[in-house]
Every structure is written in C-alpha cells, then in structure tokens.
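Encoded as structure tokens, here's the structure I'll be asking about.
Removed from the display is one protein chain of the complex; every other protein chain stays in position.
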Amino acid sequence: MPAVNINADIGESFGAWHKGDDPAVMALINSANIACGMSAGDPTVMHETVALALKNGVSIGAHPGYNDIWGFGRRAMKMNPRDIEYMVAYQIGALMGIAAMHDAKVTHVKPHGALHNVGIVDPDVADAMARGVKGVDRNLIYVGLAHSHIEKAAHAHGLRFAVEGYIDRMYDDDGNITSRFNADAVHKDPAIAARQAVAMVVDKVILTRGGKRIPVEVHSLCLHGDEPTAQAVGSVVRQALLDAGVELKTLPEMGL
Amino acid sequence: MPAVNINADIGESFGAWHKGDDPAVMALINSANIACGMSAGDPTVMHETVALALKNGVSIGAHPGYNDIWGFGRRAMKMNPRDIEYMVAYQIGALMGIAAMHDAKVTHVKPHGALHNVGIVDPDVADAMARGVKGVDRNLIYVGLAHSHIEKAAHAHGLRFAVEGYIDRMYDDDGNITSRFNADAVHKDPAIAARQAVAMVVDKVILTRGGKRIPVEVHSLCLHGDEPTAQAVGSVVRQALLDAGVELKTLPEMGL
Amino acid sequence: MPAVNINADIGESFGAWHKGDDPAVMALINSANIACGMSAGDPTVMHETVALALKNGVSIGAHPGYNDIWGFGRRAMKMNPRDIEYMVAYQIGALMGIAAMHDAKVTHVKPHGALHNVGIVDPDVADAMARGVKGVDRNLIYVGLAHSHIEKAAHAHGLRFAVEGYIDRMYDDDGNITSRFNADAVHKDPAIAARQAVAMVVDKVILTRGGKRIPVEVHSLCLHGDEPTAQAVGSVVRQALLDAGVELKTLPEMGL
Partner (left out) sequence: MPAVNINADIGESFGAWHKGDDPAVMALINSANIACGMSAGDPTVMHETVALALKNGVSIGAHPGYNDIWGFGRRAMKMNPRDIEYMVAYQIGALMGIAAMHDAKVTHVKPHGALHNVGIVDPDVADAMARGVKGVDRNLIYVGLAHSHIEKAAHAHGLRFAVEGYIDRMYDDDGNITSRFNADAVHKDPAIAARQAVAMVVDKVILTRGGKRIPVEVHSLCLHGDEPTAQAVGSVVRQALLDAGVELKTLPEMGL
C-alpha cells in the first residue's frame, strides 16, 4: 500500500501580525514545518502552533531560516558557513524547548525560504545546514529537494532524508519547478494538483508541462499554505490520495 | 566537608562586538551562565562558549533575558507572563541545541539582568519563569536570590533551587545587597571578598556592613566577570575557599 | 466656523506581514501618524504610506515607539530618558528622510502605543520625548492627551500642541477613557461615535457614560484604524461633522 506525508510551512505569524489560517491548514497535513523565530514566528506563536499540531496528530518539525524578520527569511545572506551551522542548531533547539513544554518531540527539519534555496545550489551552505541538524540530533528527519546539494549533504552526513514533491507547482520538462514568473507556475485548479499528487505517489512519476513522466520517489508532499487556494487544493488532493489507496502518514511513520 | 559552586555570567559578546575575557573567567568558575541570543550572545558565540566551558570542566547553564539586544537585557519590559514563559523556554532550548552539538547538557538556568530583577519582586513574572524552566526540563537547577519570588516560584513548582550569594558585593544589615549608588557597593579588595565568601560557605553567615552575621545557606557564589577586578578577586576567593577546606563543585555535583 | 482634524495610526504593516486597510482609512482622515520602523513599519512601508498620504491630501506625522517589533511597541520598557529622547529623534528623522523622497514634510508627531501611555503618566519620559521632538524641529506639532504629562512637557518646551479626542471610545465621568476591559469601551455604533465627535467639536464638551458634559478644547480626533468597525464609524463621523458645519483640516491648517 503506497504511503506519503503531507507537510506545510506554518506558524508564520509574528507578534501583532497574523499570517495564514493555521487551524485550517493543520487539518490537512501530517507534518508541520514550524517557523523558529528568526525569519517568522515568535515563542508564543511557536507554543500555540505546537499545541495545534498535537491536537491534529501532526508531527512537529523545525523550519529554520535566516535571521531576518524584516525580510521574512526570503533574502539570501552571504554568511560564514559556521554561523549558518550554529544558527540552524539554535533554531531547532529553540523549537525543542517549546515542544518539550507539551511533552512533544521535534522529529524533522526543513530549511525555510532563501536558506533552502541557497542550500539547494551551494554545497558549503548545504553542508553547514546538515552539520547543524546532525549536531542537535542525528535522528532528525531532514526534508528537502531531490538531487539538490541539501540531499547530497544529508546523505554524506548519514541523516534520514525525506524527498519532497510539490502538489501545487508546475514542473518543467527538466524536472525542476517552473519559475513563479510563469503564469501557470501555481496549480490553482485542485483537480490538476490532485492528479499530480497521485501520479507522484502511486505511479512514482512527475508529470511535466510537456507531458513527460519523470521517475521519482517522493516521501512528502508540500502544500503551500499561504496560497489563497491552499485549502481547496489541499482538501481535494488529500481526498484523491485516500481514494487512490494512499496512506497518509507523519514523517516519523514513513520509516525513513 | 563544606562545598560550594562558583558561577559567572559569560558568553556576552555579540557579532562583531566583544565583551569580557571569557577564557580567564572560565578558569575561575564551576558553572557558566551562558547568554542565549536575545539579550546578548549569538549562535556562534554560544557555540564557542559551550566549548570553552567543557574544556574547563565547567557545567553549562542558560542565562535567558529580555528580547532587547540594544538594551543588553537590562531594561525591564512589561510583558504578558505567558510571553515571558515561552521566551524563557525558547532560550533554554536554543542553548540545549547548541550544547547538543558538543554532546553536552544544559543543567541549570539563571535569569539575566532586568528579567532577574523583575522576577525577584513580581510574583507573576517569577511564576512565568518557573513554568518556562520546568516546561523544558523539570530537572534543571534554577539559580536565584534567596527569599525572592524567584525562589518561592521555584519551590512552588518543585524545581531544584540553588541559592546564590555574592562574592564581590557589600551586604546591608537587612541582608540585601547594597545599592550600586553607594561607593562601597563592590568589593574591589580581594581579601574582603575572600573573607565574605569563606564566611558564607564555612560559617554559613552573611557579613554585613554593620558587622552583623546573618545565617544563610548558599549553594553558589556569583562572580561578576565584567568588573575590572574580577580576575584578581576570583583568583583570591577561589584559593581562600580551597584553603578553608571548601570543595568547589559544579551545580549538578551540589546534590540539590 | 468650527474646525477639527481627524488622525489615525497607519503604515503598521511590516515586511511580509500586512495590517489594516490603509487606503480605506487614509480616505477618511486629514493627518496620518506613520509608524517609523522600530515598533511597526519598515522603510518600504513608510515610503508607500507617505505616497498614499500625499495622494489623499493628508498631512504626514511620525508615530515613534519603543524599539520592540515583536511587541509592536505595546510593552512599556524601562529606558534611560536620554535613550528615549534620541530614539524619538531617530524615528522622526527617518520618516523625514523618506518624506523628502516625495518632496514632502513631516509636520507632526504622536507617540505610539506604550511610549504614549508611559509618557502620559511619567514626567521624565514625557520631558525626554518633548526634547526629542523639539531637538529635531521646534515647529513640529505634537499630538497627545489633554492634561497629561505629554501636554505639560510640550508646553514647557514651547512646542505647538494638538489636544486629541477619541471618536470611538467611551469616556468615564472623570473624563478619562474607559478601560478596554469594559464591554462598552469601544463605540461600534457609528451614530454614537458621530454624536460624540460633534459634541466635542461643536459644543466643546465630552459626553460621558453617566451623561456628564465636560468642557474640552479638542484639535484632533483619533480614529482607531484597526477596529473592524473603523471604516463604518469613520465615514459616518466624517459626514456628521461636515453636516454640522465643521471644517476638516490637516494639522498644519489648524493654526496651532
């Protein structure tokens, strides 16, 4: 029986500013990537988000990013790799502290925003992040893009790695995600997203814009919770996966 | 055989700015209160400071403070107690993440600066801090001022509590520390500091300005590492305690 | 012909986080209190907000607050008065820099959140803020609560002062605003707000909960833009004032 995880970035409110409909998104996912206070989130938001995850049976992950609240962690910063290593460990630890208040554990890590994008292409940054994750807890599941430097570094450091696929983004014929500059970059039609998700999990292929079918082994599907269509897409995809006989699991249940 | 711990606030550099002579102070103490990145310190400074503590056989503690780098955590902030609770847990967790990179454990917590001062007199803040400490790990040793709301909250929550005495500060006849507005507030003469420390630990009394001897049970002596006379005072006090047959222990060794 | 100004706090988005419907609120007011980047707002939000004000013929004011983005400037901080003085001047200057890009001038200052609340009751803080305003430009119009230490300090420093009244808040019989803990603290019924506003401006009295009429001389009416009922209340109040023959003016036009 095929199985997959659905994850989303969550807990991205900050102080007096709210972002996203976390209760609605939490009901659609199995694992939560929780902002850790440097790019988004604050200790109180983190506490509420962990509580919400537990209430929904959702496993808890850290979503560390650059120390740049103004930029929401979306601006690449040219940092010393060792600073990145410790900055990642700091944020994972901080979420562990908050999770411990609920007798809960942090079980995965997914880099946020520009830190994720830089790590995909920069081997030094990718290695620093993997060291940061491993240094805190070598059993953490590391979530990232297939074939990226993030995956390479994870394997080099012996970390459990979950390959991530995108539910709601168009893929180009080369297997990469289409740039957001293209009008069709985001699947707003839940039926298209559902077909793509089922193909990834059941048929183990990526469907591309040009009709190619690229073999893939995906462990976790990413739902972009901040798209206005996220709930509609998420609900339909979730049901389509269940209808196709796919089991939805938390990341620790995926047996990585 | 009498025993006591010596602690100091440490790791208070930040980014490009250095503060204090951490290697020199670390050689004089048994337990380190390490800044956690919100009032002072940053992930890289924290990593270096943990390494330095381990090299010196010094036990590791968190020194959480207000989220106010400009103010160095020395400015009281009127915060919601729940925000304080989670802010404290966040910082303890962050240091735990960094400590885990060294296979080390955080074994105590001492509040920093204005957060300490507010907690001493404000029962709601004191309770919030105790909840934050306990929520992360109920075995953490909590360090604070005797007879303060910090101590009361620690006991109310069943936390292990280490009563702190001051090596280098004058005590008034009522048992409180003399205000820094008084010229004799800080003992700069190592001999006076040493006599006060030995009296506290061996004779179990506080020597006051007026010559009173107030009974006290102190578990840890605080050395203010940022006084210019800190190293001279620290060295002499340490030797005087050893000469008086006092055993110097880390906080976990104190059997609290 | 009676005249009054309507002001609102605005430009309180920050980075990726949005807050309030600034275009809708800007259409209802004559003077804008623009967040200056330390409690809310950022340089880009400030630039957009100044442009929006100019487009609406609204005069520009600085809304300086504590350096506490997480707390949105709503948490009192125990700061050295000189730090407050320079922090206020810094924020006014920053907005002047942004305004200059539009060939526009900052013509008033109103303290934000907890800084306003502390200044009302603390003469040292109030004096520091007045020195900060005056130091940057002695012609700035300073907006604040009648009979507060803010007003006293403004007069002591020879600043032009605009007394502020509240459109949408209940007044107690002693002339103070009712605590938000009371269910009737905020007027959600536009008709009540309109009656209160017209009474303040035309009859020069505050209508209190108990039916008292307290004499008052108000120059500017504050609209709380973040209440869900702000636009309804603002529109009705504005029309009621116009219907009562009141002229709506920017603060510089008020002849203070």
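We call the chains A, B and C, going by the order they appear; numbering starts again at 1 in every chain.
To be clear about the criterion, a contact is a pair of C-beta atoms (placed from the backbone, for glycine too) under 8 Å apart; a residue touches a chain by one contact, two chains touch by 3 or more.
Because the structure is predicted, anything quoted here is derived from the model rather than measured.
Asks: May I ask which residue of C:Gly37, C:Gly165, C:Pro190 or C:Pro252 touches the chain that does not appear here?
Replies: Only one of C:Gly37, C:Gly165, C:Pro190 or C:Pro252 touches the chain omitted from view, namely C:Gly37.
Asks: Among the options C:Ala40, C:Val58 or C:Ile98, which residue touches the chain absent from this view?
Replies: Reading the full complex, the residue touching the unseen chain is C:Ile98.
Asks: For the chain that's not shown, point to the residue among A:Ala27, A:Leu54, A:Met77 or A:Ile120 touching it.
Replies: Candidates A:Ala27, A:Leu54, A:Met77 or A:Ile120; residue touching the omitted chain: A:Met77.
Asks: Please output the residues of subunit C touching the missing chain, sorted low to high.
Replies: Contacting residues on subunit C, toward the hidden partner: 37, 43-44, 46-47, 80, 82-83, 86-87, 89-98, 100-101, 132, 135-137.
Asks: Which residue numbers on subunit A touch the omitted chain?
Replies: Per the touch rule, subunit A residues meeting the hidden chain are 67-68, 70-71, 75-79, 114.
Asks: On subunit B, where is the contact patch with the chain that was removed from view?
Replies: Within subunit B, the residues that touch the unshown chain are 13-19, 40, 42, 69-72, 74.
Convention: only the chains that are shown with their structure count from here on.
Asks: Please give the pair of chains with the highest number of C-beta contact pairs.
Replies: A-B
Asks: Using mean Cα positions as chain centres, tell me which chain lies farthest from subunit B.
Replies: C
Asks: Return the distance between the CA-based centres of subunit A and subunit C, expressed in whole Å.
Replies: Centre separation, subunit A to subunit C: 42 Å.
Asks: Could you list the positions in subunit B whose residues touch two or more of the other chains?
Replies: Residues of subunit B never touch two or more of the other chains.
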